[in-house]
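Heads up, one of the protein chains got dropped from this complex, but the rest are sitting where they should.
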Amino acid sequence: MEIHKTSWPMRVLVLVLFLYLLAPVILVFPISFSGDQVLQFPPSFWSTRWYTALFQNTVMLKAFWTSLTLAVVVTILSIVIAVPAAWTMTRTSFFGKEFLFNLFTAPLLLPTIVLGLAILIVFASFGLLATMQGLVLAHLVVTLPYALRVLAVSLGTQDRACEEAARTLGAKPLTVFFRVTLPMLTPGIVAASALCFLVSFDEVVITLFLTGPRISTLPVELYNYVFNQADPLVAAASVLLILLTLGVIMIVERAMGLGKAFVK
Amino acid sequence: MNAAAETAPRTWRSGELAIVLLLPIALINAIGFILPVLNLARYSFNQSTAGGGIADVFTWENWTGLLRDPFYLELIFNSVWISLAITLTTLVVSYPIALYLHRSTGSWKTFLTVLVISPLLTSAVVRTYGWIALLTDNGPVLSFLRYVGLPAPSLMFNIKGVFIGLTEILMPYMILALMAGFGRLDPRVEEAARTLGATPSRTFWKIILPLTLPGIALGCLLCFVLAVSSFITPKLMGGGRVFLLATEIYDQAIVTLNWPLASTLSILVLIVFGAALWAYSVVLRRLD
Partner (left out) sequence: MTKMKRAFGAGIVALSLSMLTAGTAMADNVVVAGYAGIFQENYVKAVVEPFMKANPDITVEFYPMPNSAQTLGTLRAQASAPQIDAAILDVSVAKAATGEGLFAPMDESVSKHIADLYPQARIAGVNAVGVTFDNLVLLYNTGKIKQAPDSWEALWDKTYAKQVSIPAVPDIQGTTLTIIANKMAGGTNYTETVEPGLKKLEALAPNVQTWDPRPDVYQPISSGTASIGIGWNARAQVYADLSGGKLGVVLPKEGSGFQINVIGLVKGGPASESAKKFVDYALSPEAQAAFTQAMFYAPTNSKAAPLISKEAIERTAAGSMDQMIDINWLEVAKIRDAITEQWRRRIIPLSR
């Protein structure tokens, strides 16, 4: 429907609501350039001191590298595990497939606070608390459903004609998969990777239960920092995070189109 | 797995290959999801001993204690109604945006969609931090209210701030769910109603709203569940007086280390969640 049909009051209302929605995200940009010692808006003068402070904060830097490593490992493992699973879900039929698909995507439905506690209790007895292995496993629990879902949709909507043609021409199943199916799946893999990366990189509730003094992720450290300090350092970190996120979104947008990747 | 696929291309349906390919995801699902959740249910029947110890027994103590304790009954009641109120508010403020987005086209629509999704991809910690900056007593919101001469109640360290922050944090979910459900809303139907002389408000109540009810139901379900389980925002903005199920679970799990009680509360959250799902399915059935 054309925009000009929307009445003026409606447009003003939408504008106000958009402002409300975006206010906290927009606000961190000016705050990050504050020169003040404490969090206040508007700042009394401008500076880049909090960016300098951020890059000198060893705890944050260490947490950033942990988060990055974690997100990369989790993303790679998610794709490696989810591609065969999604293929099985879309290219074969067996008894209980629906049930399994629902089971594998069920962790998404569970409130993260419940999942976090549940994982904490089990991991405590496995000795997985505050270990990289434990974090990877916990993050996989939440990223795999996303990866499986996106890849299954991607595979499900793929045109099968090429696969059929290749098979008729005598290609072995594995060849069909690697030469036909996988290349056609690239946009889906990119979208799923981006999604897994962001989910893992931003995950805070479950991770809060599993981190400790010797290993911690950036969102958890930011949470702790907001809890214990009141200076604009977190704003500077937030700006960089938002820019990183936007970068990843642009990759998804190029590969697949946003709507498809996020609307269920 | 290669051998199976190469020698017997026609026996995929046998399920052997399926098992091999699904094994990794099944293992992670079992270790990281099924086992922990079952264990959680079991823990709610364990006994907690002083100092974070746990006695491996079977007792209904946690459950009966919880349901007899007015403090926890109030906490559960508060959590549910606050979450419901937040869900409804989120619906009211999200609906116009979703409707507007549904009616926009082309790159304008893409741009707006990116705007809607961008907060979703920004950590809840960061957004809560933004709200703290906005809502503090000397912050821009209250300064503005005072400037224009409106009453400026304290918005931080109480349920009001949590309400405002959480509503905003849930908006993107609601908008996306609404848009997903707006598919049935054909602009021609609207136009037809208008041509036949219906007023805009009548068109809205009689045509638009009923057609978008499935989207509303989905969005409300999603936001209610997220509101019940959210704890970052109440923890950071609640001033230590906003006791909700999720914050209580965290405190019991991390500070007091009463895992049986935390487990019981978690299972309770799942029960509330189950009730919400049931209500959703009832609404959907009515709509069809």
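Going in written order, the chains are labelled A and B, and every chain counts its residues from 1.
Keep this in mind: contacts are C-beta pairs under 8 Å (C-beta built on N, C-alpha and C of every residue); 3 or more make two chains touch, one makes a residue touch a chain.
The structure displayed is predicted, hence computed values, not measured ones.
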item	value
Residue among A:Pro9, A:Gly170 or A:Pro213 touching the omitted chain	A:Pro213
Candidates A:Val72, A:Cys162 or A:Met184 - the one touching the absent chain	A:Val72
Sites on chain B contacted by the missing partner chain, in the whole complex	51-53, 71, 74, 132, 136-138, 154, 156-159, 236, 238-241, 243, 254-257
Chain A residues touching the omitted chain (full complex)	38, 40, 66, 69, 72-73, 76-77, 80, 120, 124, 127, 129-133, 136, 174-175, 178-179, 212-215, 224, 226-230
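Note that only the chains that are shown with their structure count from here on.
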item	value
Separation of chain A from chain B, taking each centre as the mean of its C-alpha atoms, in whole Å	17
Chain B partner contacts - residues on chain A that touch it in the complex	1-3, 5-7, 10-11, 13-14, 17-18, 20-25, 27-28, 31, 39-42, 80-82, 84-85, 87-88, 91-95, 100, 103-104, 106-107, 109-115, 117-122, 137-138, 140-141, 144, 148, 172-174, 198, 202, 204-205, 208-209, 219, 222-223, 226-227, 234-235, 238, 241-242, 245-246, 248-249, 253, 258-259, 262-264
Residue ranges of chain B in contact with chain A within the complex	2, 5-6, 9, 12-13, 15, 17-18, 21-22, 24-26, 28-29, 31-37, 39-40, 43, 93-94, 96-97, 100, 103-105, 108, 110, 113-134, 136, 138-140, 165, 168, 171-172, 176, 179-180, 187, 200, 225-226, 228-232, 235-236, 246, 249-250, 253-254, 259, 262-263, 266, 269-270, 273
